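Apart from one protein chain that is not included, each protein chain of the complex appears where it belongs.
Coming up: chain A.
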């Protein structure tokens, strides 16, 4: 496993373009979060300090930061798609197999890399959340701090699932740009199917079915935190209560998709003549 991971990391980290993209996708969100947690003085007109609004209190900080950080996943998605596209355009996939890598190992080396980077991103965000949270929050009991840590796990799964989808699309069309276009097509397709379902049946059934779609199910893992913030601020906030928790079935659906995408990628490669 270590050998396969080393193999893929060497391919990625010696490539300047992917190095920059990896940097952007993992480091940038943390800078954004750190910056937003600082006091920003707008030329003396007003002082913006998000911490004052209780956004960085435990446990909501886990929810908010994972939600925003996951928006940056698109940069690493480009890396995932191009790491397949490059193998095809350089024909190095063929050479790798001839040199004695099995097709299974080839897919696994990509998958391990996805897991590795998702884990690194999750650990980084854990550390930063903890620091910001401890700074702004008056809570110091560990069991209160680590409440709702499931958002972190959901964040990890969301990244793994999304990148596995990118891996599959990359394997499917072999070209980076087309794979990203496919991703966009899939996004639109999900909404079109949702629209048709909502029109033909009814909205609540359509909602339920839509939660099984790959992109939507990944999005659903971490629900938007805006409403939750509003609830905590509004006097009669409980009226707007919604279900923002991470549920086991949401986790199961995303894990299912991840397994399907990785398996399909392997099947594609196995049946293909290079």
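Keep this in mind: a contact is a pair of C-beta atoms (placed from the backbone, for glycine too) under 8 Å apart; a residue touches a chain by one contact, two chains touch by 3 or more; residues count from 1.
The working rule: contacts and distances are computed from a predicted model.
> Per UniProt, what's the omitted chain called: "Electron transfer flavoprotein-quinone oxidoreductase", "Glycolate dehydrogenase", "Cell division protein FtsW, lipid II flippase" or "ATP-binding cassette domain-containing protein"?
"ATP-binding cassette domain-containing protein"
> Based on the whole complex, identify which of A:101, A:209 or A:264 touches the chain you can't see.
A:101
> Among A:91, A:208, A:233 or A:267, single out the residue that touches the unshown chain.
A:91
> Go through chain A and note every residue touching the omitted chain.
Within chain A, the residues that touch the unshown chain are 3, 6-7, 10-11, 14-16, 86, 90-92, 94-103, 105, 270-274.
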